[in-house]
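Complex shown without one protein chain; remaining protein chains in place.
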Amino acid sequence: MNKRERFALAAVFALLAAGVTLVMVQAKAEAPAPAVQEQEPLNCSECHQDFQMEWASGAHSSATNDPIFAQAWADQGQPGACMVCHVTGYDPGTGTWEQDGVACTACHNPVPTNHPEEPMPVQDTTELCGQCHSDARFGWQEWQTSTHYQRGMDCTVCHDPHSASLKNVEGLEAQGPSGLCVNCHRDYNMDFPYSNHAMAGLNCVDCHLRHFGSSGGRTIHTMPDHSFTASLTSCTSCHDREMHGPTDAATGAEITTQAVVPATNGALAEEPAPVSPYGFAGLAGLLGLAGGMVLAPWLERAYRKLSQKEKSS
Amino acid sequence: MSETNLNRRDFLKLAGVSVAAIGGLQIYRRAEASSGGPEGEHQWAMVVDQSRCTGCDYCTLACRAHNDINPEISWNQVIETGAISGKQVYLARPCMHCEHAPCVDVCPVQASTYRPDGIVQMDYDRCIGCRYCEVACPYGARSFNWEAFTGRNPAVPQWGQPEVARRPRGVVEKCSFCSQRIDRGLALGLTPGIDPDATPACVVRCPTGARIFGDLKDPESNVSQLLRGHASFRLREDLGTRPRVYYLPPNGSPEA
Partner (left out) sequence: MKKIAKLKLTPWMAWVGLLVTVIAAGVAAGLMVFVKGLSLTNLTDMVPWGLWITIDLSSIAISAGAFSLCAAVYLLGLKRYQPLARTATFIGLIGYTMALLTLLMDIGRPDRFWHAVVYWNRHSLLWEVTMCVTLYLAVLALEAMPIFAQFEWLRTRLPRLAARMERVHHYAPYLAIVGLGLSMLHQSSLGAVYGVLKSRPLWYRPDISILFIVSAVAGGMALTVFASMLSARITRRANIDDGLLERVAYFIGWILVGYLYFRFWDALSMTYTYEPGRTEGLRMLTSGPFAFNFWIGEMLLGAVVPILLLLRRRTRQVPFWRMLALLLVVGGVVAYRWDTNLSGQLIVLSYLPGEPAVAYTHYVPSLIEFASGAGVVAYGLLAFSLGVRYLGVVNHEAAAEEHFEEMPAREALPAPTGD
């Protein structure tokens, strides 16, 4: 056989070999993953970039690296008790931890072996958040007395755990944290803006979510009162002088309540569009046409008379 | 024309028989035009408790995030429907997943079909965007993609993460009862309506528990018990669509 035939045969062999190898290798690559816990943690941010970015912008990610915390921790001799909450996967025995900050597996565990087929556990419970936010200094107990908790709500109703901040609802950002309150308690937003308290610049959280007390002068580990009750303390924080004395606050003034007109979708109207002016114009045109056709001979006669007059004059 | 032997009488006879046959066939086939009933293993239904709904729109936002919906479109709409004793009343309207859905009847390419479990599902690869279903739906539950949705979804990730692909420009979309979550949950042995991972996002995210989801075929499920114990209504029952979303009236619950 000549060179060309030999080359052709060799090419066929090569293709065959490559093909068989490819098939065998692919089959191996698709073998099911071993049912053993991965030694290194799943890199969540490979798929969940949005959550990664949210997390990176919030307090949970900087729980360890925050300069104020780092300074205070160092000053106190690097106590391990702080690390239970300020890192992920703290091992008190060895004093090491898996990740800085409050990372994914701090809340989303145990990690299923066949994720993403099986979803990550997401526990939207007060108990989960309370594992860290439950110190005596935090005052988690007030939350348990609130109607919100008793109705089955949890922290994530208002707080976004990834960005470790309040959720924001479009259209209500201007009201700050109170925007979230009025998003559910819309009835109060009808009259409250016209009240004296509102005119004085107060909003929901100023009375219903006050910060009380401090631990040693610091407000670091304190939480606003999540019982949401506007207690006497809320009032006296501003009106303490008026407790037993004469008050110059306006009383019983006529609070004119304006019915807030619901924002209608611009496309809907109560009445149909009026009759079109073009229709009127068209009708007038038609009438003019008919009239013109009827009057044409007289008009022509009149015109001729006029032009004759001009000719003669 | 000269070669045909068809005279007027024969033609009329032929025409009459054909019309009668076609008409008869149509009536026969009409019986198939509804879903539900004892077909599937489950019959999913949703209950919206108006006495608990505060109109906070969390359900809409969760839906928008989990289904990657254009911010200009809402699969779920929360509507203000007046006030009772000064307290505002809201009504959340997802797709009704009607047992006898007008949208399934009118789609020329059968892009909307009934699943055995009662969910009306959309095949976005088949839809040609004629918008007949949008005209036919009495609940305005369908939205057309006038534009392609590109760019960031503002509801992600605060309200959830997308679980389905974005729809292209030129197709009509609607609520799916988060069938992707239901199917995944069932495969893992979870119970839709009880286990959050198997339940529609709007139901999971509602802070007051105003939305309940479950299996009507199971007489002891949450929805079955609710509907047994409370008066409920559905929207536009006079149209005969037999929707699967039930509403508990606003003054039903003692916590009102």
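Should a chain be cited, it is by its letter among A and B, assigned in written order, with residues numbered from 1 in that chain.
Note that a contact is a pair of C-beta atoms (placed from the backbone, for glycine too) under 8 Å apart; a residue touches a chain by one contact, two chains touch by 3 or more.
Note that this is a predicted model, so its numbers are computed, not measured.
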| item | value |
| --- | --- |
| Contact with the hidden chain (one of B:N145, B:S176 or B:T208) | B:N145 |
| Sole contact to the chain not displayed, among B:A45, B:A65, B:C95 or B:C127 | B:C127 |
| Residue numbers in chain B that touch the chain omitted from display | 1-4, 6, 8, 11, 14-15, 18, 29-30, 32-33, 79, 81, 91, 93, 102, 104-111, 126-132, 134-140, 142-148, 168-172, 233, 235-236, 239-240, 247 |
| Missing-partner contacts on chain A, residue numbers | 267-276, 278-280, 282-283, 286 |
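Everything below uses one rule, namely that only the chains that are shown with their structure count from here on.
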| item | value |
| --- | --- |
| Separation of mean Cα positions, chain B and chain A [Å, integer] | 26 |
| Chain B residues touching chain A - in the complex, by the definition given at the top | 54-58, 61, 80, 86-88, 154, 156-159, 161, 184, 188, 196-197, 207-209, 255 |
| Residue ranges of chain A touching chain B (in the complex, touch as defined) | 48, 50-51, 54, 118-119, 122, 124, 151-153, 157, 160, 162-163, 167-170, 183-187, 262 |
